[in-house]
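Please find one structure pasted underneath; my questions will follow.
A single protein chain has been omitted; all remaining protein chains appear in their positions.
Right after this comes chain A.
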């Protein structure tokens, strides 16, 4: 017909024929009852498609020639459009189709099994009719209805479920929807429907879930509920601000717990336990972030900043961390494998990094190290050195060079003693043996010089050593540090008990006096030894008032040492062991006055450091304004301590006084470097 120029007639004939046919079909379908509606629709659709195929084949010539030249819709497409207009969009079918589909979805959501194959076909039909048909006739309403459904359901759940259960339900629904899409919806609908679920079930209830009493985020953290936390993480990351919400709550919780930890007086009684608790907390959260939060870097950073915050709330943290290390190096690491030692030291380093006042730590560490070295009490030399290396890597050579100097002194002293003994060994004979450690001033913590009269037996020997040493090291000056030494004395008591007593040098001086007197008053002892009163009282106390160590007897028998007390050798002294240790020089938590003193020394040490930084900066910048100078100085000193701007200002003024700097004539906020 086309060839004979009847194309138009053919085409319009096709249209009208098909249209009226479809109208009949439509009535047929409308008549279908209940469940059969969809089936009929499906069947008729299949028929239609088959028919379309055939029609297209038959009218292929028209399709290829007449239609393109007249810009008419091709046959197949025409067939689809007519189906769409006469069936799908027919007033009796359109709404009913949508409602049927939505009802099936609802039933499936409520647990019923539906005919998925049928659904798939119908949906595919809509998709074939054009994406706008799918979207307008199904997807949009589907999403709206789903939103309502989940809004209601989430409200119901949140009233009756605890957080973990709710999250499980939400997760299940999410998975369901994704499965639904893969089974019978357009793949492009997946992200849209999941967004709906995420919004209704998660985003709208986020805060309520996180803060739920007894089951919310904080509870999960406390109870290490890795699965629940992981689920929360995975669900929340799907919604805007989800992760930041979790992170914020976690951060404020850690900060609060941390704050309580560092300010709780109970905890602060035992420094070692205090630090162990800190390490435990860190381990706990590392594990949570690792297993549940996907090692999320932002969470790790939040953890770090929280620790930095609360560790520095307690000004004694540096001291306590050093005491913890001291405890470990003294005995805690006994029998521990090398790898485990490294792990513990690395953990300590991590806490160290959080400290703002690293210079305070350095001061205490030096003190404690000195005590360990001098008493020979370190468990492992390798462990000590390993930690020094870690500190050096973290803070640079300046931080550790003095510490290393202390180790060198120990080694050198051993060599010196060898030399001394081989040179003078013969003359010493039966006399007391001397072991000297020579400390280079500056490397070791500064000690005030003290008075102490050594017993005559020791004096000669000490002098011998002094002249030996100065003989090989001219130009040096030696001062005996009697407050840091120890002595081993063999004692025989009245009933013949023999013991070897390990005492401090002070105690040795006191005990030796009793070789020449049976009875000595406190005042006499003080006069003879010239040991400073507070130290003397302390060392007398450990020898007279402590059970098992009371080699001396005191009258009166009070706990404290009074000026009028009198002392005797305790004839009734007993101890199961032959070797008795009295008064070891162990590192301890400082007393209040000691703490003040250390703090003062730290502050004093900071002043020249601040000045050096100011001079360095001004020398290179030549001219700099006040606020920038303060900022730069603070930045330069950050790795050691947090510089106080008021202190910086005072240092600037001091430098102005000493003509290192001047104020600019015109702008008084500007400083100029004076060469």
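Basically, a contact is a pair of C-beta atoms (placed from the backbone, for glycine too) under 8 Å apart; a residue touches a chain by one contact, two chains touch by 3 or more; residues count from 1.
Keep this in mind: contacts and distances are computed from a predicted model.
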Quiz item: UniProt name of the unshown chain, from "Ragulator complex protein LAMTOR1", "Defective in cullin neddylation protein", "Cell cycle checkpoint protein RAD1" or "AP complex subunit sigma"?
Solution: "Defective in cullin neddylation protein"
Quiz prompt | Of A:426, A:577 or A:646, the one touching the omitted chain in the full complex | solution = A:646
Self-check item: Residue among A:188, A:607 or A:669 touching the omitted chain
Solution: A:669
Quiz item: In the complete complex, which positions of chain A touch the hidden chain?
Solution: 625-627, 644-646, 649-650, 653, 656-657, 663, 668-669
